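See structure below.
Note that one protein chain of the assembly has been removed; the remaining protein chains are unaltered in position.
Entry: chain A
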Amino acid sequence: MCDTCGCNITSGNAHLVTNDGKLAQTPDGKSAVFVLKSLLTENDYQAIHNREHFDKNAVLAINLMSSPGSGKTALLEATIEALGDEFSIAVIEGDLETENDADRIRAKGVPAVQISTGSACHLDAYMVHDAVHKLDLETLDIVFIENVGNLVCPASFDLGQHRNVTLLSVTEGDDKPAKYPVIFRAADVVLQTKSDLLEVLDDFNPAKAEQCLRNLASEAPMLPLSARRNIEIDAWLTWLRDEVATQAERVAKHEVTKPAIQPDGAALHLAEKGQSA
């Protein structure tokens, strides 16, 4: 992994560090060692383990992130209604308190594990691991992980998912991607939710929201939809079907995938290293 291969060293930052791994003298005569190691935390190792669980069972794991109330649970309800017969789905629900969201999912006839995070405003790989072991992964095609409503720290915790979905509801302003670049940059697809409300919210400009996303150098599709009225949900379903199919192909070839952008950019820099090698 990136911890040992030094793939975080890129042509962009290599010149900032010399004597990689060798002892050297500092100007004041003390000895020093120069390294360039990305700081993989215990959480990152646990996430790798989680991903192995998913891959072993040919399951696609999707992490949903957004502000509180952007429509994550409503989207899952609509998705289960549309694809419940086609795929075997389960949901891991993260909330500070209550089983409400898990109950909503169970009412749709799908297994749901509720994680009550207490004071933690994000899910981490350990919590997800506990939940994973309460699911019968062998029988599943898709596991959705609904993260705690929060646009800041969920982006920094790898859970072992394959793809990140970030929701932006039209009630929260079209400049959100500019205000929270880390989480929107991490998205493999951005869903513009509650689009049925656009007709009454004239200050949300979808073109501007997309521009803010492109300004983050993101090529992620931005799909408008409404879970409430089931309008335009098809593009999302198509994206999902494609992801299930490609995950199955990868598993057959023993390939592992992660979201396009990792918290520490390891994946991107890995690709770059491949190019120059």
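We take it that a contact is a pair of C-beta atoms (placed from the backbone, for glycine too) under 8 Å apart; a residue touches a chain by one contact, two chains touch by 3 or more; residues count from 1.
Going forward, contacts and distances are computed from a predicted model.
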item: Among "UbiD family decarboxylase", "Hydrogenase maturation factor HypA", "Tryptophan synthase alpha chain" or "Sugar ABC transporter permease YjfF", UniProt-listed name of the chain not shown; value: "Hydrogenase maturation factor HypA"
item: Residue of A:Arg51, A:Arg163, A:Arg185 or A:Lys258 touching the missing chain in the full complex; value: A:Arg185
item: Option from A:Lys56, A:His133 or A:Arg214 whose C-beta touches the chain left out; value: A:Arg214
item: Residue, one of A:Ser88, A:Ser116 or A:Ser156, that touches the chain absent here; value: A:Ser156
item: Interface with the undisplayed chain - residues on chain A; value: 8, 10-13, 16-17, 23, 26, 30-43, 120, 122, 153, 155-157, 177-179, 181-182, 185, 212, 214-219, 261, 263-265, 268-269, 272
